[in-house]
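Of the protein chains in this complex, all but one are displayed in their positions.
Up next, chain A:
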(Lines give C-alpha, C1' and ligand atoms only; values in the text may rest on other atoms or scores of the structure.)
Protein backbone atom coordinates (compact mmCIF):
# COMPACT_ATOMS: atom_id res chain seq x y z
CA UNK A 1 0.00 0.00 0.00
CA UNK A 2 1.00 3.61 0.03
CA UNK A 3 1.84 6.41 -2.31
CA UNK A 4 -1.77 6.84 -3.30
CA UNK A 5 -1.91 10.39 -2.11
CA UNK A 6 0.94 11.48 -4.30
CA UNK A 7 -0.37 9.79 -7.38
CA UNK A 8 -4.05 10.29 -6.95
CA UNK A 9 -4.19 13.23 -9.31
CA UNK A 10 -3.33 11.00 -12.25
CA UNK A 11 -6.34 8.78 -11.66
CA UNK A 12 -9.24 8.82 -13.99
CA UNK A 13 -12.14 10.30 -12.13
CA UNK A 14 -14.88 9.26 -14.42
CA UNK A 15 -14.42 5.78 -15.72
CA UNK A 16 -16.72 5.92 -18.66
CA UNK A 17 -19.50 8.43 -18.54
CA UNK A 18 -18.76 11.82 -17.03
CA UNK A 19 -20.94 11.31 -13.99
CA UNK A 20 -19.53 14.33 -12.25
CA UNK A 21 -20.32 16.54 -15.20
CA UNK A 22 -16.86 17.74 -16.11
CA UNK A 23 -16.64 16.10 -19.50
CA UNK A 24 -14.87 18.67 -21.60
CA UNK A 25 -15.36 19.03 -25.28
CA UNK A 26 -12.11 18.20 -27.02
CA UNK A 27 -11.30 21.30 -29.03
CA UNK A 28 -7.52 21.09 -29.07
CA UNK A 29 -5.91 21.35 -32.50
CA UNK A 30 -4.15 18.24 -33.71
CA UNK A 31 -0.64 17.84 -32.30
CA UNK A 32 2.03 19.62 -34.37
CA UNK A 33 4.12 16.47 -34.64
CA UNK A 34 2.97 13.11 -35.99
CA UNK A 35 1.74 10.73 -33.29
CA UNK A 36 4.53 8.43 -32.12
CA UNK A 37 4.53 5.18 -33.99
CA UNK A 38 5.99 1.77 -33.38
CA UNK A 39 5.62 -0.77 -30.62
CA UNK A 40 4.68 0.32 -27.11
CA UNK A 41 6.83 -0.68 -24.13
CA UNK A 42 6.20 -0.65 -20.40
CA UNK A 43 9.35 0.31 -18.47
CA UNK A 44 7.17 0.07 -15.33
CA UNK A 45 3.72 -1.47 -15.03
CA UNK A 46 1.93 1.89 -15.12
CA UNK A 47 4.14 3.61 -17.66
CA UNK A 48 3.64 2.99 -21.35
CA UNK A 49 5.81 4.58 -23.99
CA UNK A 50 6.23 4.11 -27.66
CA UNK A 51 9.65 2.95 -28.73
CA UNK A 52 10.88 6.42 -29.75
CA UNK A 53 9.89 7.99 -26.42
CA UNK A 54 12.00 5.73 -24.24
CA UNK A 55 14.87 7.20 -22.30
CA UNK A 56 18.23 5.54 -22.72
CA UNK A 57 17.90 4.05 -19.24
CA UNK A 58 14.52 2.58 -20.10
CA UNK A 59 15.83 1.18 -23.36
CA UNK A 60 18.56 -0.63 -21.46
CA UNK A 61 16.08 -1.92 -18.90
CA UNK A 62 13.80 -3.27 -21.61
CA UNK A 63 16.59 -4.78 -23.65
CA UNK A 64 17.85 -6.55 -20.53
CA UNK A 65 14.41 -7.81 -19.73
CA UNK A 66 13.93 -9.15 -23.25
CA UNK A 67 17.20 -11.00 -22.89
CA UNK A 68 16.24 -12.40 -19.50
CA UNK A 69 12.89 -13.66 -20.71
CA UNK A 70 14.68 -15.71 -23.34
CA UNK A 71 16.59 -17.45 -20.53
CA UNK A 72 13.40 -18.82 -19.02
CA UNK A 73 12.63 -22.34 -20.24
CA UNK A 74 9.78 -23.04 -22.62
CA UNK A 75 8.13 -26.26 -23.64
CA UNK A 76 4.89 -27.69 -24.86
CA UNK A 77 2.03 -28.51 -22.53
CA UNK A 78 2.12 -32.22 -21.72
CA UNK A 79 -1.35 -32.60 -20.23
CA UNK A 80 -0.13 -32.19 -16.64
CA UNK A 81 -3.24 -32.12 -14.44
CA UNK A 82 -1.75 -29.69 -11.94
CA UNK A 83 -1.90 -26.76 -14.32
CA UNK A 84 -5.10 -26.88 -16.32
CA UNK A 85 -5.69 -23.28 -17.18
CA UNK A 86 -3.49 -20.30 -18.01
CA UNK A 87 -4.52 -17.82 -15.32
CA UNK A 88 -3.70 -14.89 -17.59
CA UNK A 89 -6.06 -15.65 -20.48
CA UNK A 90 -8.21 -18.10 -18.46
CA UNK A 91 -8.18 -20.57 -21.35
CA UNK A 92 -7.49 -24.24 -20.63
CA UNK A 93 -4.17 -25.55 -21.83
CA UNK A 94 -4.31 -27.91 -24.77
CA UNK A 95 -1.63 -30.56 -25.22
CA UNK A 96 0.98 -29.04 -27.50
CA UNK A 97 0.42 -25.42 -26.43
CA UNK A 98 3.64 -23.42 -26.13
CA UNK A 99 4.19 -22.72 -22.44
CA UNK A 100 6.87 -20.98 -20.41
CA UNK A 101 8.04 -22.25 -17.01
CA UNK A 102 8.92 -19.74 -14.31
CA UNK A 103 11.43 -20.65 -11.57
CA UNK A 104 8.53 -21.05 -9.11
CA UNK A 105 7.16 -23.73 -11.48
CA UNK A 106 4.06 -21.79 -12.46
CA UNK A 107 3.37 -22.15 -16.16
CA UNK A 108 1.65 -19.88 -18.66
CA UNK A 109 1.17 -19.59 -22.38
CA UNK A 110 4.36 -18.09 -23.79
CA UNK A 111 2.60 -15.12 -25.38
CA UNK A 112 0.56 -14.44 -22.21
CA UNK A 113 3.45 -14.46 -19.74
CA UNK A 114 5.90 -12.67 -22.04
CA UNK A 115 3.45 -9.79 -22.37
CA UNK A 116 3.32 -9.56 -18.55
CA UNK A 117 7.06 -10.03 -17.96
CA UNK A 118 7.74 -7.09 -20.25
CA UNK A 119 5.82 -4.99 -17.72
CA UNK A 120 6.75 -6.61 -14.43
CA UNK A 121 9.34 -9.26 -13.72
CA UNK A 122 7.16 -11.13 -11.22
CA UNK A 123 5.13 -14.32 -11.31
CA UNK A 124 1.44 -13.35 -11.57
CA UNK A 125 0.38 -16.25 -9.36
CA UNK A 126 2.79 -16.03 -6.43
CA UNK A 127 4.21 -12.52 -7.00
CA UNK A 128 7.72 -13.94 -6.59
CA UNK A 129 10.34 -11.92 -8.46
CA UNK A 130 11.29 -14.00 -11.47
CA UNK A 131 14.62 -15.09 -10.21
CA UNK A 132 16.78 -12.30 -8.94
CA UNK A 133 19.64 -14.80 -9.13
CA UNK A 134 19.17 -15.10 -12.87
CA UNK A 135 19.23 -11.32 -13.08
CA UNK A 136 22.52 -10.91 -11.23
CA UNK A 137 24.28 -13.69 -13.11
CA UNK A 138 23.12 -12.19 -16.38
CA UNK A 139 24.19 -8.67 -15.43
CA UNK A 140 27.65 -9.69 -14.27
CA UNK A 141 28.40 -12.11 -17.11
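Here, a residue touches a chain if its C-beta (ideal position, glycine included) is under 8 Å from a C-beta of that chain, and two chains touch if they have at least 3 such contacts; residues count from 1.
Heads up, the rule we're going with is that contacts and distances are computed from a predicted model.
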Name check vs UniProt for the chain missing from the figure, options "Centromere protein O", "Ribosomal RNA-processing protein 43", "Elongator complex protein 4" or "UBC core domain-containing protein", returns "UBC core domain-containing protein"
Where A:51, A:66, A:91 or A:105 are the choices, the one touching the absent chain is A:91
Touching the unshown chain, chain A contributes residues 1-5, 7-8, 11-13, 15-16, 19-20, 45-46, 87-91, 112, 115-116, 119-120, 122, 124-125, 127
